[in-house]
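We show some of the complex, not the whole, and keep each chain where it was.
By letter and in written order, the chains are A and B; residue numbering begins at 1 in each of them.
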Amino acid sequence: MELSAAVMKQWALRINAKMQEHKDKLSELDQAIGDGDHGHNMARGFQEVANKVEDASYDDIGAMYKDVASTLISKVGGASGPLYGTAFLKAANAWKGRDVLDSAVFTEGIEAAVGGIETRGKASLGDKTMLDVWIPVRDEMKEHGADAEKAAKTAEKEAEATIDRVAKKGRASYLGERSKGHMDPGAFSSQLVFEALAEVYKEGAS
Amino acid sequence: MAKVSIIVISHSKELADGIVDLVSQTKQEDVAIAAAGGTEDGEIGTSVDRITGAVESVTTEEGVLLLFDIGSALMNAEMALEMLPELEGRITIADAPLVEGAYIAAVEAGMGKTLEEVKKAAESAKEWKKIED
């Protein structure tokens, strides 16, 4: 798998499109176990990201994702702002100076992103957060190399798997057992992130 | 004499401003207290930029203590610290109840205590018996 700067820009734009499309569902999920603003937060944040990168031209994918990150950090008022912001910031560091990412380098970015989310939020696998999606996706990439299609599938499956879990981090954790039975909103938005990747990779490759 | 400054971080602008009002009433000489509440659009949430802005508005030699309301505010407080590396050692976050911690922190700062002492005092607000038996 190889990702050009053009495809990487499409990724950011496609994430935005998906967040707009699923805004209501994201908020409904958050309504059940949080404060109901995850759709708003994601739609707002990635709209700003799209505005930022759309007409800019980047050779350096690292620089592009640094802009993605800082936009999320400054425009999203909820936990997802610093979390996705830190994730993309760390990834950007790994992608610095590149105008194309091969499988290994892309994976390094994802690895760094997961590290960023872990440091920022201090959650672990199984805590019913976005990490429940990001960690398995990373593990798979590390083991088998980056595969956008597979990443999307894994993300979908792992988001689904958060339903039966009890939240240990974030607002949902205040609910204890009552957090069971609902998909974690951040897990679902993470699923959308990897679905967007699969789509733009496929389009870019064809 | 420079004294420790205090930053009140909350998801709600009203909440943060209200705490600053409440605490400022005790008029601790030379103690600056700044609010970082809500997002830049005035929504419920926190904003790194507001936090760094508040910190910059009150930074002193003695340092700055940050207090926050709930979870995600901490993440933004920590980001703010990372964005202000020049303040390392002079800025820290208290694990304290927001209202009670801010009140006692201001009083202690007013006594000219160090950042570490003010932080400890704020954190000890957890142990307050607010109601006697």
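By our rule, contacts are C-beta pairs under 8 Å (C-beta built on N, C-alpha and C of every residue); 3 or more make two chains touch, one makes a residue touch a chain.
Because the structure is a prediction, the values reported are computed rather than measured.
Asks: Per chain kind, how many copies sit in the full complex?
Replies: So, if we count every copy in the file rather than just the ones shown, we get A x2, B x2.
As a working rule, only the chains that are shown with their structure count from here on.
Asks: Averaging only over C-alpha atoms, locate the centres of subunit A and subunit B and give their separation in whole Å.
Replies: Inter-chain centre distance comes to 31 Å.
Asks: Can you list the residues on subunit B that touch subunit A in the complex?
Replies: Touch residues, subunit B against subunit A: 11, 38-41, 43-49, 70-72, 75-76, 78-79.
Asks: Report the residues of subunit A in contact with subunit B in the complex, numbered from low to high.
Replies: Per the stated touch rule, the residues are 35, 37, 41, 73-74, 76-79, 81-83, 85-86, 120-121, 170-171.
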